[in-house]
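Take a look at the following structure, please.
With one protein chain withheld, the remaining protein chains of the complex are depicted in position.
Here is chain A:
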């Protein structure tokens, strides 16, 4: 829309500068009404255009805010997923995302479904989709169950050492 306006104005200006200008008096009605109509039309069009641009910008900003909030939420969740430095005696050996073998000393993240990846690789994926890249198991719901399993374990440890706490 913004592109057609300059050409319209350009067209009117060009017409004014032609030798036909001499005949202006005979065409008075035309030359007076036409630019007026254009001006009225253009200010209305401009308003519409400005509103549109403002609305678009607002929508973009809102979208960015939502994206940022989502990313922050995921970052918070990522902290709850166990990660460790790879050691030679660990069972897994290849990252299914970059297809490169784990080297001792690299950061590895273990998802609740027991699949493991380079932390750098899997974090990028989890930002897009909160599922395991290998089995598509949603990480969200399983986090809770694995956490509770963890808690159960520690509870059991407590109960075995101090029998009185088992009543709770």
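Everything that follows uses one rule, which is that a contact is a pair of C-beta atoms (placed from the backbone, for glycine too) under 8 Å apart; a residue touches a chain by one contact, two chains touch by 3 or more; residues count from 1.
Convention: contacts and distances are computed from a predicted model.
Assuming one chain is omitted from the figure, identify its UniProt name from "Vacuolar protein sorting-associated protein 26A", "GPI-anchor transamidase component GPAA1", "Ribonuclease P/MRP protein subunit POP5" or "E2 ubiquitin-conjugating enzyme".
In UniProt, the chain excluded from the picture bears the name "E2 ubiquitin-conjugating enzyme".
Which of A:81, A:121 or A:139 touches the chain that is not shown?
Reading the full complex, the residue touching the unseen chain is A:121.
May I ask you to list the residues on chain A that touch the chain which is not drawn?
96-100, 121, 124-125, 128, 131-134, 136
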